[in-house]
Every structure is written in structure tokens, then in C-alpha cells.
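For this depiction, one protein chain was excluded, whereas all remaining protein chains were kept in their positions.
Chain naming follows the written order as A and B, and within any one chain the residues start at number 1.
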Amino acid sequence: MRRVLLADRLATATLWALALFVVAILVSIIAYFVVSSIPTFSLAFLFSDPVDSGIGGILPLLWNSAYMLVLTMLLTIPIAVLGGIYMAEYAGENRFTNAIRFSQELISSVPSIVVGLFGMTLFVAGLGWGFTALGGALTLLVFNLPLLLRLSEQAIRAVPADERAASLALGSTQWQTIRHAVLPIAIPGIVTGIVLTAGRVFGEAAALLFTAGVATPAHYDFTFVSLDPRSPWSPFHQATTLSVFIWNTNSEANNPQHTEVAAMSSMVLLFLVLAFNLSSRWLGGALQRRVSGL
Amino acid sequence: MTAPTRTLRVAKPGFRARLDPARRITQAAAALVIAIVALILAFIAWRGIQLFIDAGVAVPEILSPTWQPDPDSGPTTFGLLPFIVGTLEIFVGAALIAAPLSVGLGLFMAEVAPNWARRITQPAMEVFVGIPSVVWGFLGAVLLVPVLRTNFHFTYGYSMLAGQLVVALMILPTITSLSYDAFLTVPRDMRAASMALGTTRWQAIRHVVVPAAASGVMTAIVMGMMRAAGEALAVQMVIGNRASIAFNPMSPIQTLTSAITMDMGNTTPSQPWNMALWTMGLVLLLMSLSFVLLVRRLSARRPAE
Partner (left out) sequence: MDTQQGDVPVTSATAPAPRAVPSSIPLPALQPMLAGMDPDASVKLRAKDLSIRYGTRVAVRDVTLDVSEHSVMAFIGPSGCGKSTVLRCFDRMNDLIPGAVVQGTVELDGESMYGPGVLPVEVRRKVGLVFQRPNPFPMSIYENVAYGPRRFGQKDRGKLDETVERSLRHAALWDEVKDELRKKSGLALSGGQQQRLCIARALATDPEVILMDEPCSALDPIATLKIEELIAQLKADYTIVIVTHNMQQAARVSDRTAFFTLGEDRAGYLVELDDTLKIFTNPTNQLTEDYVSGRFG
């Protein structure tokens, strides 16, 4: 009896200690970035160009991260939501849907560096684009599409069957039902999925090394709006993102202050990703309230 | 006797239903996923076997422990074994470190944590999973490696252990949240049933909850391993990248992913060296395929509700 009770106490204490330990790791990581950035960080870091020696800034890299994000999501969202609708509303249990599920599982397990190789062969070399934002975005599409497709499917499936039955009973066609009865209710879930997927675009680096490029841009002229690869607005410009920059800064180490630059960039990246995760919760909840309030 | 003809016509989808453009368009979007995967498989397989076809390397050669890809420094040997062993060491080691922590944390969140504690650990896991791999790599290189070098007298600091620790932290939230889900699928009544018999909570966890969730927890660990095996940059930043087989956790090693990361930019497609990198990509792809099949088998074995 006593031994059993002791084991219970011991196990409980161990589990508490574990939880405390893991949370402590997380807190100390964030604290490390904040504390180590205090001496060198200023808002100017976000709004100036990178330099070869010294602190400089990360404006072009932030721009590229945002650009890649928008471009990737523009390509991903329509296809993923349409595919999600098919999987949730039309698809039966057959070889076709099985193949889709297997593809989803496989793609989520393929290393992103391997997907990067694929993008390199197809877009950089095959189509002769060189390192471009579009090539990078299409590569990111490869793993974002199956993910968002699954999340949209789940969001659509979560819509109660009653909603469909009610609409169909009124004589609507299946598409009308989906469009006007199912989708509006599924939107909060889909949006949460979109924001979560988007957060991954910011963090991804391995797949972009060989597709969007690693060269650190010196300066962007944002008044130069053109399809010309030299324009930061062009989908064919070489688009080194913040994550790739962190990797590059740390591995090349030409800059005597590379540690400070990488640390501050990491902090910015970390906070961006956190903002995405938190806003996905908040946005999903807010939309949910609006939909149900209507 | 009068009904059959009518019901038959209702049961069969009409001509119009089969032509339904909305159905066709959404189906095409879903089919794109299959097309992409097929394309990737085809590309990687095709480029991956060029080492054997175009460069004339014998297939068994890739199992050699010697990696000498540069023709300028003597006869070449494309042994991938150091990379395969390195990849195994990283994902097995990382899983060994992360699994007890994560499964324990999953148990804590599912069984022990009071609400206020769960309100901390749950968002903490979401933040954890969102930390990008380059940030992990940076932390490993800047914090972990110097500590291993100065405090634990590693020759370089850049080492197998550094890679295992960094990747362990990366996969920790993956295993935690998946095993947490697995524990939650065990009906609450089961714990209550055990405790109503007069067992302690830990006995209920150990003898009812854990066995019932075992296959889910195994799946969680395999998923974590899968992520660890495919991680490139964080690993490449801390393992030292030396292409030789080593079993000492203090020595630098090299993995398939980090070799691709390091050398792809320095080689051209016509070089056998470059082709060998693609072969590594193919090996990684085959690994993912086995992981997926393993996960499928594990989840198929899960007992029905």
C-alpha cells in the first residue's frame, strides 16, 4: 500500500518536473533572444539595408519573406480550398481519394530539402528561371497545398449535416448548398488553417536555398515596379527570405558581428511566427463569433 | 412490383450530375496533390539513379564507408554509408532523448495538469512547434556548441550529440501534441473505473491509459523520427559535417540532408558528385516512404472504439 502511494507521488512529481523543465526551456529561449538583442536592437534594424560588416538591417529580407508569403498563399489557397471541398463534399471512399490521402501523408514526410531539389530541377534549371520568388513559391506550394487541403477538408467536414440537409430540402443544388450554406460556416476553420500554413512559410528555409536563392540583396528600389528581375515587385526577382538569411549569416560568418545580426533576425522571425500562431487562434475565434452571431 | 424502375433511376447519378462542373473543378484541384507527388517521385527517382547510369557507379558502391567524391584528389568512391549512419544516429538519438520528455509531457497535459497548468503548457507547445529550424540551428551553434566545447571538453563542440539535442528539442512538440491526443482518445471513464476499484492515479495511468494509447504514442514517436530524419539546416549548423562513420557522440558527423545542403551549390549537374547528392535525395525519399508505411501499419493496428 505504502509503496503504491509513494510511486503515485513520485510519478506525479516527475511529470510536474518535466512540464516545468520544458516550459523553462521555452522561456529561456525567448529570454535569451530578448536579452541578447537589447544592446544592439533598434527599430532601424527593421527598416534598413543589410551591410557586409556591422549591424545594418533586414528590410529587403523582411520584404522577401512577406512577398513569398503572399505569393505562396495566393497560389495555395484557391486550389487547397477547392480540393478541400471535393474531399469533404463529393469524394467517396475509393482508390482516387485513397491516393490523395497517401500523397498527403507522403508529402508531409518528405524532407523539405528534397522538395527543394525538386523545385531546383523543375523551375531553376528546367524552366531556366534561375533563383526566383515564383520558383520558391511554387516549391512551397508543394507542401503547403496538401496541408491546407487537409485543414480545409476538416473545416468543411465540421459543418453539421443539418445545415446541408436544410439547404438541400429547400431545393438547392449541391453546389448552391456548398456555396451558400456550408462554406460560410466553414470559413473560420479555413482561415485558421490558412494562417497556420502561412506561419510555416516564414519559417521555411531548406526548400528555398536552391529555389529562391541565398544571396543577400544590397538594396531594393521599391519605386521600380516592373516584371524585370531587378524589381523587388517582380515574381522573377531573387527572393532571399529572412530564414535563409539567418542560415547564411551564421554559416558564412564574414561579418564580425554576424552573431548579433543572426540573433536579432532570429528574434524578429520568432516573433513573426508567434504572431501568426496567436492571430490564427484569435482570428478563428473572432470569425466564429461573427458567423454564429449572424 | 411497381416501384423498382423508379428507385433504379434515383439510385444512379444522372447524366447532369456526372457532368457537374463544380464537382469536376474541385476534383481537379484535389488531383493536383497526386500529380505533384507523382512528379516529385519521378524526378527524384530519375535524378537519383543517374549516378548508376550516367556515371557508371556500381550500385553496391554506395554502401561503402568511404566518401571520396572529388576526382581532383584521387580516384572517387561514392560511399553513402557515413551519411546514412549519420542520419540514423541523429533521428534515433533525438527520438531517444525527446520521447521520454514528450510522452511524459503529453501524459502530464492529459492526466495530471490542473486547468491552469494546461492553459500554460498548451500555448507553450504551440509556440514551441512554431520555432523555425534555422532558429534552432542558430541556438545550437551559438549556445550549445560552445558549452559542449568548453564545459564538456568536446574537441569541436560541433558533434553528433549537439545535433541530437537540437533535433530532440525540435521534435519535442510534435511528439508531445500527438501523444497528448493519443492519451485523450482513451475514454475518461476508464481512468475513473480503475480508480473506483481503489488504484492510485498512477496505477490507472500505467496499467490502463498507457497500454490503451500505446499504438498512438508509437505513431507519435515515429512521426517525430520522421521529422528528425528530414531536418536539414538545424542539423547542418551543429554537427560539424565530417563524412566519416563515427559512433562517439562527441565526434563530428554528416547526414544525408546536411550533405545535400552543403554540396549542392558547389557542384554542377554533370558531375558524379552532384549525382550522388541526388542519390542521397532518393535514399531520403525511400526513408520517408517507409516511415509513412510504418505509421499506416501502426494506426491500422489501433483497436476499434
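Just so we're on the same page, a residue touches a chain if its C-beta (ideal position, glycine included) is under 8 Å from a C-beta of that chain, and two chains touch if they have at least 3 such contacts.
Source: prediction; values computed, not measured.
> Of the listed residues B:Asn115, B:Asn151 or B:Thr268, which contacts the missing chain in the full complex?
B:Asn115
> Of B:Thr76, B:Ser102 or B:Thr200, which one is in contact with the hidden chain?
B:Thr200
> For review purposes, identify every residue of chain B that touches the missing chain, sorted by number.
Interface with the chain not displayed, on the chain B side: 114-115, 187, 189-190, 192-200, 203, 207-208, 211-212, 303-304.
Keep in mind that, in the parts below, only the chains that are shown with their structure count from here on.
> Compute the distance, rounded to whole Å, between the mean C-alpha positions of chain A and chain B.
About 18 Å, centre to centre.
> Give every residue of chain A touching chain B within the complex, in rising order.
Residues 4-5, 7-8, 11-12, 14-16, 18-19, 21-23, 25-26, 29, 32, 78-80, 82-83, 85-87, 89-91, 96, 99-100, 102-107, 109-115, 117-118, 120-122, 125, 142, 145-146, 149, 174-175, 178, 199, 202-206, 209-210, 214, 243-244, 246-247, 250-251, 259, 262-263, 266, 269-270, 273-274, 276-277.
> Would you pull the chain B residues touching chain A in the complex into a rising list?
It is residues 20, 22-23, 25-27, 29-34, 36-40, 43-44, 47, 101, 104-105, 107-109, 111-113, 117, 120-121, 124, 126-128, 130-135, 137-139, 141-143, 169, 172, 176, 199-203, 205-206, 226, 229-233, 236-237, 257, 260-261, 264-265, 269, 278, 281, 284-285, 288-289, 291-292, 295-296 of chain B that touch chain A.
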